[in-house]
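Sharing a structure below in structure tokens format, with a few things to ask.
Each chain you see keeps its place in the complex, though not every chain is here.
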Amino acid sequence: MTIETPLIGHSAAEVVDESLSGVRVGVVTFPGTLDDRDALRAVRIAGGTGVQLWHGDHDLKDVDAVIIPGGFSYGDYLRAGAISRFAPLMEQITAAASGGSLPVLGICNGFQVLTEAHLLPGSMVKNNHLHFLCKDQRLLVENSSTAWTSSYGEGSEIVVPLKNQDGQFVADERTLDELEGEGRVVFRYVGGNPNGSRRDIAGITNEHGNVVGLMPHPEHAVEPGFGPDSSAFGEVEVRGGVDGLGIFTSVLQKLVNK
Amino acid sequence: MPRIVVDVMPKPEILDPQGKAIAGALPRLGFTGFAEVRQGKRFELTVEGDVTEEVLDHARNAAATLLSNPVIEDVTRVAVIEDAQ
Amino acid sequence: MTTETTSKKFNIDTVEHAEQTPEQPLPWAELGLKENEYDRVVEILGRRPTAAELAMYSVMWSEHCSYKSSKVHLRQFGDKVTEEMKEHLLVGIGENAGVVDIGDGWAVTFKVESHNHPSFVEPYQGAATGVGGIVRDIISMGARPVAVMDPLRFGAIDHPDTPRLVHGIVSGIGGYGNSLGLPNIGGEVVFDSVYQGNPLVNALAVGVLRHEDIRLANASGVGNKVVLFGARTGGDGIGGASVLASESFDDAKPSKRPAVQVGDPFAEKVLIECCLELFKNSIVEGIQDLGAAGISCATSELASNGDGGMHVELTNVLLRDPSLTPGEILMSESQERMMAVVTPENVAAFEAIMDKWNVEYSWLGEVTDTGRLIIEWDGEKIVDVDPRTVAHDGPVYERPYSRPVWLDGVQADSFSAEAPTDLRAAVLELMASPNMCSKDWITNQYDRYVQGNTALAMPDDAGVVRVDEETGLGIALSTDANGRYSYLNPYDGARLALAEAYRNVATSGAKPMAVTDCLNFGSPEDPEVMWQFAESVRGLADACQELGVPVTGGNVSLYNQTGGVAIHPTPVVGVLGVFDDVARRTPSGWREDGQAIYLLGTTRNELDGSEWANLRGHLGGQPPALDLDAEKTLAAILVNSSRDGMIDAAHDLSEGGLAAALSEAALRFGVGARIGIDELCERDGIDPFTALFSESQARAIVSVPRSEEVRFNDMCTARNFPRIRIGVVDAENDALDVQGHFTLPLAELKEAHEATLPKHFG
């Protein structure tokens, strides 16, 4: 039996908190998912135990939280996330999440899947400039009481990569007002809106705060040497930005303290 | 074989970035006289056999659930086209 | 024509029928065969070919598949390899891609290929399927693809057709590569009117594997099953009307054949994962991707590289277009398909993996030891050939070549324009020029983060990817070419391309190990182009030998010309380097205030073929002189000082010379510097303009922490390599200050550097 390449599961990167290893975080793979390994790595670096989940299964494997990672599931054909949301595993996730118990994070394509599945309101359309855009993006963390953001201080800023083609968040005015009114805007773009998203919204949560979706990629800012060149928390080494790590430690800490 | 066509358009209140880009390009290419452009999708479903009520129902349901996202889109038509090709 | 086979959909031209109707005319000329080539087919078979056999020979003996014009020259890549160079080669030239041992049981496979012509016709799909094709080559070696690169060349930036090509090609590369989850870690963008009707779209892919996972394209084990999987077969790549008239429908005309191929990146991503699962569970014996010449190529290559025989039932092929004739099925270039050889015991396991990933497959036949490739259509034999005659015994041409008569005149025409008096304006002009401007507008459309292993990417000198997360073992890659240098002197141009890619890799801190190349030229039937080609191959092979880095594979793209006018000879060279730990990679810009900036190497008056001369509309003289020993020493210094922590930044000097290097190093992190060039001018006997704009080779700038200066100087002295301290990093003043000459605020420089592409394409 040969080793999976590139090697995953044995990163030399320092683990943030060993005491969190009892928490199991599932990462769903759909056909066309791309950032599943990266999300698993992020969970591991944060200290948790990553569990691979397959879209076609009916079993959540006793995980304590779920990440729906980025990528182009089903090629983003039809609409991003449109076909994936009908996957068998999504039924289990929807059932466990809608009541407010299972923490679920949708990153990029995962966010799109969550909106298609109506776990989160609104939707994403093509970027206003119509191009795929990959850049390091500054975000404001507006709500630090969700399952996925409690490690950040209210009003902190973070820098994480953004990379997508259909990243423009849209919703009708009433929904937008409701999101704002209820404090459910979790992340907002700072320093310029990269894609035309309504009210600079980069990420939102459901009414319970357990389901969070965001377009930028915190899992690409967790390991020194492989993240953005900058951090909102001060000077870092080249590609040393790890501002995304807090997302993963948030959920692990919350679950371990439960 | 008969086909069912499903037209899906972005909701009027949702900004349509592709339509907007086209509307901007038209006059530059000398195509004037248009106030607005919207870009939607057109699906052609080839039916295996006859277009029964059941098949049409399937098409309507598929249009409402899979082929469109009601948050941003409207299904503007589900209809049979019979062509002589 | 006789139509006795009334029960069949087609007038099947069986082997038996071919034997009975020796006089039947066949459209060999329309299929691109020359008369002598057709005669050779008849001689090999001892009869006229069937329509299906004709289809196979014609596609496999095309320039693209058989390398008939280039073969005699390419041999040098093998001939000029020493035992020492072979030390790390696990698989050399000849397979889908070469494989290099990088230590700890890891191996890397990489290759660059062209998709030039399809990208001119349909830029988005042409570029997209170019990425798709090269990635399948990497998968078929048993590797997981881990990154892509895209050396591109377009016509003049302000030509009305250029936006169409730039938009289409860039979004095609991104659309396909991003969807596959492969970080794009580098490439090139060059604008030059010689590429107006012939843009160059080269795509490089690199993959990683364990030594024991290497898979080869061969069909061995009599009785093993042959399976085709992935996308269905359509009429792609057959082009226009079917010329296989003898095969046409009985009653109806065949449906149209697509003029271009459309890529399905989602299908390919699924194919990658499903192939890796096959490899992991050791389910395939041999595997081959389907690229040019589709099933013809896969069956004949698999068979001739294995036990020599294969038996295939062609009606088992799953079709997207049921009107395809047998010959067309054999020729089809539909994307996202693979062919594999599987033992009977593994058939069920194979099918389980296909079902898991929802991939269609069909069992076509089995491996035999008859030495014959037999293809049947509904039980009737339509192909009966020795597969080697299809795959390996294609025609070989020693095309005549001659040194162009115009070359002496061009080489005598040295650049002699007066140096500009306003150096500040000249630097701004250079950094805003189409070839030197920031490529962010393009590279921001590519995902460089996916997979989480990218340690360096654009705009650094090389892309760096971690292979082993435990140890940090990794690789660096750079691709380079300079068509203008090659035009002035194709022998030196190819060597210069290698030198630059080698230097870029070393600048990042990696040890250069191996080479891939994509040779883009005009028509081989033009003796002057053929001379450029021969000289380029000779130059590249010689330089590889001198630097001790073997060519492991590559691609030749000929006929890049519009009317009688060929592109500049453009040998794109990719160099692979290895890192023991990517954590010590060197970025191309400085950050620490007060660090010393050194220039390594000697600057001569070498402006012929330079970007500056190009901006003045001049192309003549000789390209910069090349000293490969100096390149080796420079590389050793850069790699060692990275290893020993003596430098924090390094940037090589190439197009645009010192002016470009200083500007880019300052803009990388937005940190300025105070530079003095007077001492340099004195030492090398040059004027300030030459110091800034000359493109002398074997040079780099580095930033050295104060604490390391002594050690660094000692190392250069020990290696007897020229270096000169030209300034310090100045994090206080946001400017590039070339003292006594000009001060350029970084904001102004950045603005000029970044505005060009958005202005033309934004």
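Observations, loosely collected:
The first chain written gets the first letter, and so on, giving A, B and C; residue counts start at 1 in each chain.
Note that in this section a contact is a pair of C-beta atoms (placed from the backbone, for glycine too) under 8 Å apart; a residue touches a chain by one contact, two chains touch by 3 or more.
Here the structure is a predicted model, which is why all the values come from computation and not from measurement.
Protein chain copy numbers over the entire complex amount to A x1, B x2, C x1, going by this structure file.
Just so we're on the same page, only the chains that are shown with their structure count from here on.
A linear topology is adopted by the chain contact network, the touching chains following one after another without closure. Computed from the mean C-alpha positions, the centre of subunit A lies at a distance of 32 Å from the centre of subunit B. Distance from the subunit A centre to the subunit C centre is 35 Å, each centre being the mean of its Cα atoms.
Centre to centre, using the average C-alpha position, subunit B and subunit C are separated by 40 Å. Shared interface positions of subunit C, defined as residues touching 2 or more other chains, are absent. Across the complex, subunit C meets subunit A through its residues 143-144, 146, 171, 174-175, 178-181, 208-210, 212-213, 264-267, 269-270, 273, 276, 279-280, 356-358, 443-456, 466-472, 582-583, 587, 591, 669. Per the touch definition, subunit B reaches subunit A in the complex via residues 10, 13-18, 20-21, 66-67, 69, 71-72.
Within the complex formed with subunit B, the residues of subunit A that make contact are 78-79, 82-83, 86, 115-116, 121-123, 125-130, 168, 170-172, 196.
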